[in-house]
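Removed: one protein chain of the complex. Kept in place: all other protein chains.
In order of appearance the chains are A, B and C, and numbering begins at 1 in each one.
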Amino acid sequence: MIDKTLASCAAAVADIRDGATVMIGGFGTAGMPDQLIDALIEHGARELTIVNNNAGNGETGLAALIKHKRVRKIVCSFPRQSDSQHFDAAYRAGEVELELVPQGNLAARIHAAGNGLGAIFTPTGYGTELAAGKETREIDGKHYVLEYPIHADVALIKAHRGDRWGNLVYRKTARNFGPLMAMAAKCTIAQVHEIVELGALDPETVVTPGIFVQRVIAVGHKEALA
Amino acid sequence: MIDKTLASCAAAVADIRDGATVMIGGFGTAGMPDQLIDALIEHGARELTIVNNNAGNGETGLAALIKHKRVRKIVCSFPRQSDSQHFDAAYRAGEVELELVPQGNLAARIHAAGNGLGAIFTPTGYGTELAAGKETREIDGKHYVLEYPIHADVALIKAHRGDRWGNLVYRKTARNFGPLMAMAAKCTIAQVHEIVELGALDPETVVTPGIFVQRVIAVGHKEALA
Amino acid sequence: MSGYQRLTREQMAERVARDIPEGAYVNLGIGLPTQVANYLPADKEIFLQSENGLLGMGPAPAKGEEDPDLINAGKQPVTLLTGGCYFHHADSFAMMRGGHLDICVLGAFQVSQHGDLANWSTGAPDAIPAVGGAMDLAIGAKQTYVMMDLLTKTGESKLVADCTYPLTGLRCVSRVYSDLGVFDLGTEGARVVELVEGLSIDELQRLTGLTLAH
Partner (left out) sequence: MSGYQRLTREQMAERVARDIPEGAYVNLGIGLPTQVANYLPADKEIFLQSENGLLGMGPAPAKGEEDPDLINAGKQPVTLLTGGCYFHHADSFAMMRGGHLDICVLGAFQVSQHGDLANWSTGAPDAIPAVGGAMDLAIGAKQTYVMMDLLTKTGESKLVADCTYPLTGLRCVSRVYSDLGVFDLGTEGARVVELVEGLSIDELQRLTGLTLAH
């Protein structure tokens, strides 16, 4: 019997190594796998490259990971926010390297990794400084920039429900990067509100098929969730 | 009020022009939009370029379209089958041009069109005669072939349920190319078993959001469908 | 000063809203463009997309009804209309980059008369850069509109011959809605579509330093 569920977030992140590339789901705090990040902080891996849309909000989740000085580099689209103080400080201190990627290129490059593509000609960023030095090409009268896939050693994502085969469904806009990151990482770890019996998820509505997920951990419902 | 539903397949295909590129959903007969194809035959458009996984089975659907000599070119992965007699005859008679595309490249090229990419480096076909003359590149030690998106004027697809905004859900393996083609065509026409009230489709489980669909026609349930 | 009255931000939002037809798929950028939603006619169905994964975005929820899993691109709580749906980021940006959105409304630091857009960075050497979905939105929609005050607080025109701030996209803005008038942009330069009352073309050319067709 295949059972991808684990009892604790600590067990799920225990083999993440120093220097690993870790994708973290979420758009702001929606879909941010807080408990897994807390476990990662506790675990202690350092010199991480983090792929996320943002660079942390407030004091928890990715912001806490940065605060604890575990992050060497961040690949993201929108680091600077009103509550990104820990990133701001680390960046200004030269402790964290930043690779700024337009959000659509970020999604497309993660998607390309999951799909096994070698590179993609993307329309976004052409003629801007974020494409400086990159290969460009005119195709059918439009200009494109060549962008490479973003792969990861580990993806930490948050889903709504999961089963022991790793099938996942998400909740509202907390879905965001989760399904893409699950496809692009060697090991995808999902924290879910609830683990359900095999077969309880409608096969027509599974968003992330289990093949893309290696570990599932139930962290319980938040009060507000329907 | 926006209402994308139409009363008949005939009305839905009435503006398809001679020489149009028409994507047709389906893998074999699963997901093949038979009623829309029948209407297209009746409508009479000629010199069509058809994009489908196959090149017709038996006497109905795409096979009938070929039999009626409406097809100038087929872009597909698997034309030759035990029941592809109409394609076989037209091809041997030199009446139909064939562009043979590996199935994964077909899916990826359609997907690239829907996503606005200019081209993709794909792993499939490298070193084979289906990549002859195509640009190739070694990226991180692997070899890739440059493939271009496939766009269409029209996509004819079959879904299970739809609403007046064009949101669609599919049924089992009849989903196949439908969601991709809907993204890659200027005008996507979906035949569905049933049109439901707005809101009857769970927003978490819509597979094709209405933005990708221009016309929806109910053709009734087949008996066997649960 | 001349005897003209600048449009308020609310009036600008109302003006943009008037040009959005029923059935349009629209992305409203963070900040001022978000206010356009307040002026869309209730009797027309217009589809608002938010790049974090929803189509058919509704108004802000009532107090106490906020759901942290249901937010817009500005990370504010929103609602979903009946008939709306959720999707992941790749599908969301497919909508934006694949030419499926009809209209995108963005703010700007500068727009060139030919439609170049600068709205993500002032190029200040000590600033932390952030781009989000701005570059994707700028080049992806069928029509990209900009909504901005025509002049900076110090009186410099934000509609310029050539952008001096870092670019978001090239030749991507087709129309500018400003507090002083509406402009169509293109290879021929800027054309005045309408002006606030009391403002002359001559005065507008003086304020922008541009030759404006009309």
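In this section, contacts are C-beta pairs under 8 Å (C-beta built on N, C-alpha and C of every residue); 3 or more make two chains touch, one makes a residue touch a chain.
Note that this is a predicted model, so its numbers are computed, not measured.
Student: Let's see if you follow the contact definition: name the visible chains touching the chain that is missing.
Tutor: A, B
Student: Kindly state which of the options B:30, B:139 or B:196 is in contact with the chain not pictured.
Tutor: For the chain that is not drawn, the touching residue is B:30.
Student: For the chain that's not shown, point to the residue among B:21, B:77, B:167 or B:188 touching it.
Tutor: Candidates B:21, B:77, B:167 or B:188; residue touching the omitted chain: B:77.
Student: Just checking the interface: what residues of chain B touch the absent partner chain?
Tutor: 27-31, 77-81, 87-88, 91-92, 98, 100-105, 107-108, 110-111, 122-130, 143, 170-180, 207, 222, 224-225
Student: Go through chain A and note every residue touching the omitted chain.
Tutor: Residues of chain A in contact with the hidden chain: 1-2, 113-117, 163-165, 167, 183, 198-199, 201, 203-204, 206, 209-212.
Criterion: only the chains that are shown with their structure count from here on.
Student: Can you work out the whole-Å distance between the CA centroids of chain A and chain C?
Tutor: Averaging C-alpha atoms per chain gives centres 29 Å apart.
Student: Need the CA-centroid distance for the pair chain A / chain B, whole Å please.
Tutor: Chain centroid spacing, chain A to chain B, equals 32 Å.
Student: Can you list every residue of chain C that touches 2 or more other chains, as numbers and ranges?
Tutor: 80, 86-87, 90, 93, 97, 140
Student: Which residues belonging to chain A are in contact with no fewer than two other chains?
Tutor: Within chain A, the residues that touch at least two other chains are 108, 122-123, 170-172.
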